[in-house]
Structure formats: C-alpha cells, structure tokens
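For this depiction, one protein chain was excluded, whereas all remaining protein chains were kept in their positions.
Labels for the chains are A, B and C, by order of writing; each one numbers its residues from 1.
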Amino acid sequence: MDLPKRGALPSPESQTMHDIRREPAPPEIRDSLIIRFAGDSGDGMQLTGSRFTETAALAGNDVATFPDFPAEIRAPAGTIAGVSGFQLHFAGRDITTPGDRPDVLVAMNPAALRKNLADLPAGATIMVDDGQFTARNLQRAGFPGNPLEDGTLDQWKVIPVPLAKLASDATEEIAELTPRERERTRNFFALGLTFWMYTHSPEPTAAWIRRKFGEDSALGRANLQALQKGYDYGVTTEVFAHRVEVPRAELPQGTWRNITGNLATAYGFAAAAQLAERPLVFGSYPITPASDILHTLSRLKNFNVRTIQAEDEIAAICAAIGAAWGGAIGITSSSGPGIALKGEAMGLALMVELPLIVINVQRGGPSTGLPTKTEQSDLLQAIHGRHGESPMAVLAPSGPGDAFEMAIEAVRIATKYMTPVLFLSDGYIANSSEPWQIPDVSTLPSLAVPTAAEGEEPFLPYARDPDTLARPWATPGTPGLEHRVGGLEKADGTGHISYDPANHEHMVALREDKIRRIAQDIPPLEVHGETDADTLVIGWGSTRGAIHGACERLRRSGHRIAHAHLRHLNPLPANTGETLARYRRVLVPELNRGQLSRILRSEFLVPAVSLSQVRGLPFRVTELAERIAHALEDA
Amino acid sequence: MDLPKRGALPSPESQTMHDIRREPAPPEIRDSLIIRFAGDSGDGMQLTGSRFTETAALAGNDVATFPDFPAEIRAPAGTIAGVSGFQLHFAGRDITTPGDRPDVLVAMNPAALRKNLADLPAGATIMVDDGQFTARNLQRAGFPGNPLEDGTLDQWKVIPVPLAKLASDATEEIAELTPRERERTRNFFALGLTFWMYTHSPEPTAAWIRRKFGEDSALGRANLQALQKGYDYGVTTEVFAHRVEVPRAELPQGTWRNITGNLATAYGFAAAAQLAERPLVFGSYPITPASDILHTLSRLKNFNVRTIQAEDEIAAICAAIGAAWGGAIGITSSSGPGIALKGEAMGLALMVELPLIVINVQRGGPSTGLPTKTEQSDLLQAIHGRHGESPMAVLAPSGPGDAFEMAIEAVRIATKYMTPVLFLSDGYIANSSEPWQIPDVSTLPSLAVPTAAEGEEPFLPYARDPDTLARPWATPGTPGLEHRVGGLEKADGTGHISYDPANHEHMVALREDKIRRIAQDIPPLEVHGETDADTLVIGWGSTRGAIHGACERLRRSGHRIAHAHLRHLNPLPANTGETLARYRRVLVPELNRGQLSRILRSEFLVPAVSLSQVRGLPFRVTELAERIAHALEDA
Amino acid sequence: MSAATPPALTRKDFQTDQDVRWCPGCGDYSILAAIQKTFPELGIPREKFAIVSGIGCSSRFPYYMNTYGFHTIHGRPFPVATGLKAAQPDLHVWVVTGDGDALSIGGNHLMHTLRRNVDLRILLFNNRIYGLTKGQYSPTSELGKKTRSTPSGSIDPPVHPIRFALGCGATFIARSIDREPKHMVEVFHRAAKHRGSAFVELYQNCNIFNDGAFQLFTEKDTKAHHVLPLAHGEPLVFGREHEYAVVHEGFQLRVVKSADVGDDRIVRHDEHGPLAYLHALTELEDDPDHPVSAIGVLRAVDAPVWDELLHAQVESAIERQGPGDLQALLTGTDTWTV
Partner (left out) sequence: MSAATPPALTRKDFQTDQDVRWCPGCGDYSILAAIQKTFPELGIPREKFAIVSGIGCSSRFPYYMNTYGFHTIHGRPFPVATGLKAAQPDLHVWVVTGDGDALSIGGNHLMHTLRRNVDLRILLFNNRIYGLTKGQYSPTSELGKKTRSTPSGSIDPPVHPIRFALGCGATFIARSIDREPKHMVEVFHRAAKHRGSAFVELYQNCNIFNDGAFQLFTEKDTKAHHVLPLAHGEPLVFGREHEYAVVHEGFQLRVVKSADVGDDRIVRHDEHGPLAYLHALTELEDDPDHPVSAIGVLRAVDAPVWDELLHAQVESAIERQGPGDLQALLTGTDTWTV
C-alpha cells in the first residue's frame, strides 16, 4: 500500500464516507509530537492509540509507542487505578523512544486527567470529555473540586469536548444500539477529531473498522460514523482551526509497517522455524506481558506452528524440550514468576544439549510484582539462575523490530551449537511499537542444520563438532540412531551415565567452552558516537532508544560520550573487554539495580558505574541525560 | 561417658564379650592415619566407617570423614558402579579434612579394590577379602587377571583375609541365620580386626550393636560375635603383630561427640526454633543429599517440630511460607533440582518479608547431575537466581559442626530482619563428620523476637524497625492486626497493593538495604596466617578444612600466605573489601567454576583468581597446595 | 486467643477500605457478598479467619475481606494454607481459587490437599476461562472452545472439578452458583462446619471473557429445568413444579418425569453414599438433550483430619517422651570429655 496523501480521505470504490471538508488553514509544521490517550480500561485506549500509531506510520512518520495499563482487567470505573494509557511519539525524523512528556493529553474522564497531569509540561494541550466531569466522577478521581473550573489547569491549554454526548448524537440513526453502546463509540469520535487536529487521514482506521467489524454490522457503522463525525467536528469547529502537521520522516528505503515487540517476536520465531525447515512447537502458559506471543503463534497453524497451552510453566518448557528432542524448534515463553519455575528444566535442556529457546518477557519484580510494568531485572537470573554450572546463551533484542532479527539469531545459535538460548525481551518491547522495515524473506539466511543420519560406526550421541562442540541432533524415528539421554552427567561421546570425576570436570568445562565459542560467531560490539569520547555509556535490551536519545542530546551540548548497546549478553561480543578499556568512564544505565554493570565489573575489572532506575517505566530521555551528565561531573 | 582405655575392653556389668587377649607388642605411634573402607553398596561400608569413626572419636582422636556412595540404591553386585566407600582420617592433632590418600584400604571385593587403587600411595596397606576374588567377580570388576597373584599390587602391602569365610565360621552356632546371613556379618569381622590393628576398643561398637539389634536377637548376637572374633583374629594371628596407635588429639576442653553435617543442621534448626520459642514447621521433599535433615527432624516431634513431606518442592516451600506467616519458624530444604523449583516462592517470601529458611544441600550439577557428589556450584543461583530484584541473605557453614552454629545464625537473621535466608550446605558437609564440642544449651542466645500486638493506631503491616528495616511479624489469630499480604508490590507502611513508580523504586531499594544492613550485625572476616602475607586465599563453605590444610602446608614451606573463610555470603562481612585490599594476590579455591571469585571481582574490583575444581569431590590438601603454589609462581 | 464470647459481628466488620476491582457485572461480587454475609453468622472471632488465595481475578478476594489474608502465587494457595494450619491449628482457613489456579497450575496441590483432608474450606470460582490474563481457555473450558489462545478451538477435553475431587478422595464436595445468593450462604455454612477439606465449586460468570457460560443454570426460564438441588435424605426431584425426578438404573442415574414413577423409585440423596453414586450424579450433566447439574452438598463424610493428626503426633510425642530436652538431644549417646 502506498502512502495516502496527508490529511485527505482517499475515495476508493468501497469508500462509504462522504467528504464534507472545506479547505483548512495551513497547519503549523512541527518536528515531532507526543500524544497520550488516557481513559478507563474499558474505554478502548489501547485500540485508540494503536490506530493513531498505525495512521501516523502510514503517513510516513517515525513512531514509537508506550502502552501503559493496569493489572486489573477492569478496575472500578472512574478510579485512578483503572486508568489505561497509550503514549505515542510521531516525528519527521528518526526517533527512538515514545518521548518523555506528552504535548497533548486526551483524557476520557477525570481520573485519566488526574493520573496524567504530573507528566504534562506547561503549555501542553489537554482534550477532555467535559461531560464526564460529574460530581461523582470527580470524587472517584480524587479531585477536591472541578479542575475545569477551579483554575487547576491554568498552565495548560484545555479543550473541553463532550465526547460521549457528541458520539451518541453522531450515531443516533443506528437504532440497533442502546444509547450506552452509542456513547461507547466516543473513542472513535476522539480519534477522528485528533486525526483532524494533526492532519492525519481517518481512512486507514475506517478501513480497519470495516475489516474488523464488518461494513454492515451496527457496531461497524456506528464506529465509522463516530470516526467521521469526530473528524468533521474538527473541520467545522472554530476551536480546531489551528492544526499541527508533522512531516514524513526520512526512513531508509523499503516497505515499512508498524510492529509491536511481541508480534515481531512471534513472527521472528515462526520465520526462524521456516528457515530451519522444521516445525515449531511452542509450549507456553499465559502470563502478562508474554501471552500475546502465544496468541499470535496459535494463529499461525498453516506455518506448521503447533502451540500448546500447557497446564503450567514447567509442563510448557518440558513440552518444548520433548519437541526439541523430536527434531522440532522447541520454544517456551513466560515472564518472571513463570521463568522462575522453568529453571530446573532449563538445566535438563543444557545437560542433554538440545536447542531449546526460552523467551522471558521481563516485567516488574520480584514475585508477582508489577505485572504490567517493564523492568530489566532478570538478567542475572538468566545468566546464573540455575543450580550447578549451567551456562546458557542469553540474547536480548533492543527494541520491537529488533525482536524479529534476534529471534532468528536465537534459533541460529541454538541449533548450531545445540544449546538452550534465553531470549530476554521485556514489557516495554512487548507492547510498544515502532516502524519496521519489512525484510525481504528471500534474503533471510537458511538455518537448516543437518539431522544426524545412520552411519557405519556405532552412533555416538555426544560426539562433537570440533568447531562448535555441538553434539549431533539425532531425531527419534531415525533408524540406527537409537540412543538414551537424560539429566545425569554424561560421558562425552557415548552419552552414557558417568560418575567419573575427570569426565565431570571435562563436561562442565566443555559446556562452558561451547557457550564461549559463540563469541567468535556474533557481531562485535559497535560504538556509536565521537571517536574521541572519554565516556562509554553501555546498555542492553529495550533501553537502546532512550540511551541513544540521551547520548545524542549530551553530545549536542558538548559532552564527549559514546554509546554501545549489547544484544548478546552471554557470551558477550569478543571485543567487549577491549572496547570498555578504551574509555576512562563506563556508565551502565539499566532498569534494574545494576545487573549488567556487575557482569562487566567482574568480567573485565572495569569500574563500571550503574545508573539504575526501577520504577516499572522506561527511561525518559531528558532524565537519563541529566543523570549521565551528573555522573560525568562526579567522576 | 568418659574415655575408655585405649585398646582395652572395659568390662561393665552388661559386658558379654570374654577377653582372650594376651598382652600385645607395643604399637607403633603415628601422628595420624587415613583408612578407607570400600565394598558393594549392600556391604554396609557406611555403617562400618561410621562405627570406626565413632570409636576413634571416643578414643580422643580428632576425626574427619568422607563417605562416597553411588547414586543407585544397589547397583549390580560386584561392579565398579556399585562400590560404596567411606574414608576416615583420625589423628593425634587438629585435622580439618578426611585426608587425601588412604594409608589403609579395606576392600571387600575386587571392584572395591579396583576402584580405589589409583588413590593409594605406594606402601599403603590393603586388606582384602581374598575369598571374593573369584573369576566371576574379577571379571565384573574388570580385572584382566587376579591382582592378588599377578603382581599388580606389588607396590602395596597386601593382607588377604577371607573375611566372609571367617565371619561365617565365627557365627556358626547361631542357627537361626542362613549361611548367607552369617557371611554378611563380615563387615563387623573386618571392623573388629581393624580395631585391633589400630589399637581401638571394640566395646563402643558392641554397645551400639546391643542397642541397635537387641542383645538377644540372632542378628545382634551374630554381629557381636563377628566383631569379637575379628578382634580376636588380630590378637592371635601373627600377621597383625605390628599395630599402630594414634594418640589422643589435644581438643579444647569440654564434652565432645562426633557429628555429621546433616545431623548438625537438623539439630541446629531445632535448637534455633526452641531459642525463638516458636514451633518449627519443616516442609520438604526427599532428595539426595538433603533427605536426612527431614528424617532427623521427623523424629523430633517432642521438640514441637512439625514435618511435612510435601507433594513436591514447591508445596514444601509454600508450606514453610504459610507457617512463617502463621508465626512459626518455617523451613524448607532440598538440593539442586529441588532448589531450582523453589525460586518463585522465594520471591514471594521476600515480597511479603517473612523469615523463611531455605536449606540447599548442594550436589553435583547441572540438572540431575551427580546426585551423591558434592559441589559448591549453587552460590550464584543463591544470590541471583530469582526473577526481579530479589536480595536474600545467604549463609554457608564451613563444616559439619559449624552447621549447628550457622543454623542458629540463619534463624537469628531471618527473624530479626524479617527476610528469607538461604543456607548453603553441600553433600560433603552433609555426610562427613567431625568431632563436635557439645554446646552448653544454657549459654545459647535467646532468639525470641516480639510478635506484633494490637496497638492504638491502625495496624501497619509494613511499618519499619528503623534499625533493621524489619516489618512487624503479625500472626493470624491476633485480634486487631488483621491485614493482607501478597506478591504484588506493596506500599511501604500500609502494605496495600501499589503500582506507584516511586514506591516501587523505594521498596526495591529498601529490600536491598535491609540485606545490606545485616553486614553490621555479623562478625568481621577474620584472616588466619602470617600478618605479613602478600597472598590471601579466600574460600567459603565446606572447603575450609582443605584450604586451611593447604595453607598450613605452604606456610611451613615458607610461603607468605593467609587464609580467610566466608560463612556469610550475602551480605559479605563489612570488612571484606578492605581485607582483600591488603593483599597483593587474592586466590579463590572453589568447587565450582569461580562463582565467589566473580562476586569478589564485581564487588571490590580485585583481580581475584579462581582455583576451580569440579569433580564431584572435595579438594585434596596436597593437590590444592600445589595449585596454590603454582598460582603464586604465575603472578 | 480471647476466651470471652466474641461480640456479634456484622457484614461491615468484614469489609475493607480497598476498592473492589472486578469488572462491573462480574460474578465475583455476589460471591463476595455471600461470604460477607456468612462470616459474621459463624460465631467465629474475626481474627481467627484467614483467607488464602492464589492468582487470578478471583484470587483478589482476600483484599476485600477484613480478616487475615494472603494473596500468594499462582496455583499455590493450598500448600500455603496447609503450612498455616501446621503452624496454627485453630485458625479458620478459607482458600479462594480459580479454575486455572486450582485445576491448571495448582492441580497437584489440590489433589494432595484433598486426599490429606487438610482442614480448609476451598472455594473454586469456576468461570471456565482465564480472567486475569484476558481470556485464554482454562482446564474447565469446553472442548472446541475458541479463545485467544485457541483460535481454532480447544483440543483438550475439560477436567470435571467434582469428578476430580472424587478421584482424589475429597471428604466434602459441594457446588453452588454465583447467581444464587441464598444457596451459596447455605453451602458456605455447611462448608464452614465440615472437619477437613471442604471443596466447593462455584459456577461464576465472567461477563467479559466468557459471558453466559452457565446460562442454562442461571437464567430464569431454563434454570429450573437444569438445576437439581440436593438435600440429604430428600428425593432427587427438580423443576418448577418438581416435575422431574431421578431414578437409578444399573450403574447410572436417569432423569424421568416425576409423574411417570412412584415415589419409592426416586433416589434419595445420600451425602455419605458410595463414590459410584456421586459419579453417576455428575454424569447427569453429560446428557446432551437434558443436561442437569446438581447443586448443594454432594458429599460429606467424616474422616481423620490431616492437621489434627499432625498436631496429635506432636502432642503424643511430648506426652510420651516429655518436652524435648535440647541438651540431651545434642549430647546423644556417644560422647567423650576432654
């Protein structure tokens, strides 16, 4: 699909909307804009945000998003606890984060307003559904008076719009719906209105509604109507005469789409299994924020993806191990509490040297913690969290789109080295989205590895590839390769049970060496930024965007600072030590209490300084930049 | 009981043995002796070894033992895989390890001989049951010929004794037993004989047999008879005219007994619960080598110890958590695979801040690994092996007797700081034994901590003690303290669910700080050895004896070397950093691939060098000394 | 523990200041109300109640009850509650759990709790779906059910909570429905009085992800035809006019028109009846033409209670051996003095 003209409704045959717009005043051009939609969990804010994102992306903006929702399915309506938010940063240039503080807040009720107020910079625009500011709702939100009237909002630009009322009016003709149902289309009304305000076309959303609800369903018609009427409201109402346009960003040439991390992860692994020419068996147990990977893969049956919702996380990983033994790409996924349950079985996978993939979509911990929030606090668990000496490869994508590439990388390493691999995503990567250049499938590498076949010699299940130390992948069902594996220490070569001290020492070292050898087979750590920098800021995983942004900002203000970002955590890229050694200072921003920094200190004896944040939220670029600047003064 | 006269049978009223000994030639005096008993799993070698140990200890020797048995209950008779061994070091001075290479091997069959031969220094004594050297047994053991005849054993002093035959003859009059049963008394025959050879009294064992089997049972009589006849065989047979006596060691004044680590652990926790004036609820699931703690505690019901053999390790720890919430001392125990399963629940305990104790008797890993072997490879798992930021206190006893003291220390820390504590024992501590000075119970500290009581104010379950940061221990059943706890992040003070970012950051830091504060409340790290040493050898846990021995040896040969041993692993003693800084070199011998050394490097940026051994076996003093010496040359 | 008669408690005494955070219309509300009605009627001091839950929408329950409460981890409320009873025998412990919590991840613990007969009241909120994680199928979801994780329909035949409990040897088994407040209160009273594990399945509507799962048994116009209320010793009859009766045939039960059979042929409910009878009772649900769910107390038998035995062993040991003498224990039998 080509880029639709900005702010104009294209009129394909199927077009059901009539265009009533007069030519508007030319919009103000802005480099980028941050908008946050907030409302009750039931108000459809995630959907509203996603639609806006999709549209902005289609319009050629670079986008980055941050959905933030409560752990309750539906906390009591109108309360702070029930507020669900979706922040979107869209820009005419390359951006890397969803932005720090919103320029625009769309608040569906008083609670949404109150919860988000502290994040708004002075002068920001606030659109509220003033029809919701009843005494009861104000009290639920904990406002002492009505902020729309008592001066509370003086420092912001407030635009009150009776969204529910307008949406209800807009859909009056759709008799099948109750008044309550008609009111509930107000998020599409709001969406239409914001499309007008930011010169985006409502058409992609209209098409989406048609696809999703059916063109003729009452709900479909109502939503289309609300969307259109919202847009029209902008066109006709004086208040919205001032519009803002964010021009297209210069993205690399190619075909783009918007993608969330969980989707990219699921697609990446489905692709990897295809590239490996093996079925994918996915054993999982639902848990926030990992469940969507299960949901997505369960719809890919025609890709020979077999999903198992197991009875618990242990069964899920064991099913994946059984499948891996059976020659499939065996994958399991979970988050904190569920990953903790998988430790014993991971040990089994590494003892039997099978290419298992374990996806951890990290969330706020410890224990049940903050289920819907993001955190990077499972890194040391990933590396050390099993009994015995049990080294596993550990990878971490650095953003939603990168999850696709790293998924393929995970399968490559797992099958080439016959080792379990941990894939460390997080809640932020999982749910946020960014434009993603759709890869040309024909250019993806083959991951086919040979399955062992019957030979002359007696089969040795623990024979070794001299380079990778991989053992052969001998699939049950193959004549002549009958063999036994298990969790007791194995004699190298035969795979027989062995209690021999020397063999044990050998095998422990071998399993370590196998992981270490991967370092020769992965890209070196790259450094971005001045070559004469004296400070290296090094991070891993989902913080790439924020760290990048913060470093850029600091460089602009004259700091000699470079940025490196790890996607391979175990082993580290071969040049990590020498890279660190080149800098006077090493700063390590992480959404934990300094886990990577511990690793770097112990591996390389560099006085790495941790910049820690554990708030369940991603870094904000400005704050991080300040903290880095501060650290530079200190040392 | 006072010390019996060496080598003479005391004749109490109950004495049933007649004394037929003539006065023997005076024995050779030796400083120490290492004896190893080896036979089939069914031959009672563990029992034989324990009886000898008990006797040597009663005779005033210092003793240290090392049982080593196969994972199978009873592997095929006569095979190498089925050999069970028990090594005992007894000495007239302070010793710290079971010794490296045995001076004497008692081998009940060819397999036992073959398996242990490599460990014997030239000139060692080998006593074998030559009646077992049949063609079939030789073949099973994998001997090409008969080693008793083909010169294989030339470098050793071989004493063939037809033990089975002699035992059978000795017990001929006991008609109730089958010939096979009579033959099976041969371990007592061998024991009697070795008692003679090493001038020990058979009487403690005779008393033990009377207690254990009853004086009148056929088996009791047969075993007594075999024991006595074995002893007499020594008296009357020329071969054994040369005897060795190991004089009493100078142990500190007091009353002593011999104790294994698992027993000391069980007693320590039972004692701690008494000192805390609370019931002990022990939830466990059997696993080698931890099960004996469950077995012991299940016999201590009159100490108000309530044991639960749960359906699995998760249920076991959860029961302990439920009990801790209910005001009891809640303890769970396991080993590798089971500990891996407990990670999620440990996270719960630390989120709800309850004084849970988790005992890990480490064994060879990863996975099922080497179930009956020892290893120290779960240290990093103990410290980092949970999801989220989940700091727990970690302690490790440094030997069997020390397990008693550290158990009390674990309960002290857990209840004072309201935190879960991990107690890291290992297979070596668990099963080996040493003389233990019986503490005077009246001098043990009280561990009573207040249970919260109803106050004026509304009860705050997450209020804080300003020093320890402990929250109140409010026991269900107490009026006025009704409150809710759970695994979601808690608001400090109220304990309500909180998704507030600032509160989360605060709580994560608080939980870390709480553990850190323990450092002020534990003994500083002590250093043993020259004050002018330039090298510090630092270890933890069960390796204390071996490291101590190796350092002593090296100091004697002029090396400037000191030894420090950690029993608190998290937090480390407050002076650890400054202590390490005093030395030019830091060496860290561990039975893993350098886990403590990683911690020291990352905490203190010292270039600690790992001396790793992962063979399922404890360090040998001589080998360790060589490795240390080697490391000293290197650097 | 106060010996005085506790002051009469009211529903208010059991409410907390926490906002109840279930979706509007969720069946959990009425169960909460029924418990808040039951507890003050039990004559037990408030501090003696402890509610232990796992994870799930239903497991938020403890936060809304002003008793001791422990919101544990997914699937594990059973062993936590067991440990609590091991520490404190005289607490009145209720477990609140969901179909995922109790029958998926927690199935093993439920089994062992039931067979041990630990003194717990267990309320299983069965909504045949995973609510908290937003609508995946659960172990009680019907075969072929389409959910977020089974877009082509589930391929797992459901587990039947009551048959499972029977298979585990449960001593008390009951069932009620979120839409029947009075019936729930009655059942909760019975459960409260049982010595040992009292297992109660509650049909609970999740109006967001599985609305109407139990419609047949809750809607005005169908429920009388499909719900068989049980009362010990009473004949198995139901229907608005008691027009249906249950008779015995071979190893099975069969629903007939009451008019067609004599009173003596109608089976009388027996809470202490053989396992086979109870199994047959559950098989009435499988009739595709006329599925019938029994509600009320299916089984209530006396059996030794695990925690009572546990404490009895401790007490008898103390009686026989005297309270543990630590010095003697540590000293053991073989010592020497230096």
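In the analysis below, a residue touches a chain if its C-beta (ideal position, glycine included) is under 8 Å from a C-beta of that chain, and two chains touch if they have at least 3 such contacts.
Every value quoted in this text rests on a predicted model; they were computed, and no experiment measured them.
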Chain not shown, its touching partners among those shown:
A, B, C
Write down which of C:13, C:41 or C:283 is the residue touching the left-out chain.
C:283
Which of A:197, A:310 or A:547 touches the chain that is not shown?
A:310
Residue among A:32, A:96, A:168 or A:274 that touches the chain left out of view:
A:274
Touching residue (missing chain; options B:65, B:307 or B:398):
B:307
Across A:325, A:540 or A:583, the one contacting the chain not displayed is A:325
Even though one chain is hidden, which residues of chain B still touch it in the full complex?
42, 72-77, 79, 81-82, 285-288, 291, 294-295, 298-299, 301, 307, 309, 311-313, 337, 367-368
Quickly run down the residues of chain A that touch the omitted chain.
1-3, 54, 57-60, 204, 208, 211, 251-258, 267, 270-271, 274, 279, 281, 283, 300-306, 308, 310-312, 314-316, 318-328, 330, 344-345, 347-348, 352, 404, 438-442, 475-488, 496-497
So which bits of chain C touch the chain we can't see?
104-108, 111-112, 115-117, 139, 143, 152-153, 155-160, 163-169, 248, 250-252, 273-277, 279-280, 283, 303-304, 306, 309-310, 313, 316-317
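One rule holds for everything that comes next: only the chains that are shown with their structure count from here on.
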Give the label of the chain whose average Cα location is farthest from that of chain C.
B
CA centre of chain B versus CA centre of chain C: separation in Å?
45
Averaged over CA atoms, how far is the centre of chain A from the centre of chain C? Could you give it in whole Å?
39
Between chain A and chain B, what is the gap in Å from one C-alpha centre to the other?
48
Multi-chain touching residues of chain A, meaning two or more other chains, are 81, 337, 367-368
Chain C touches at least 2 other chains through residues 55, 71, 73
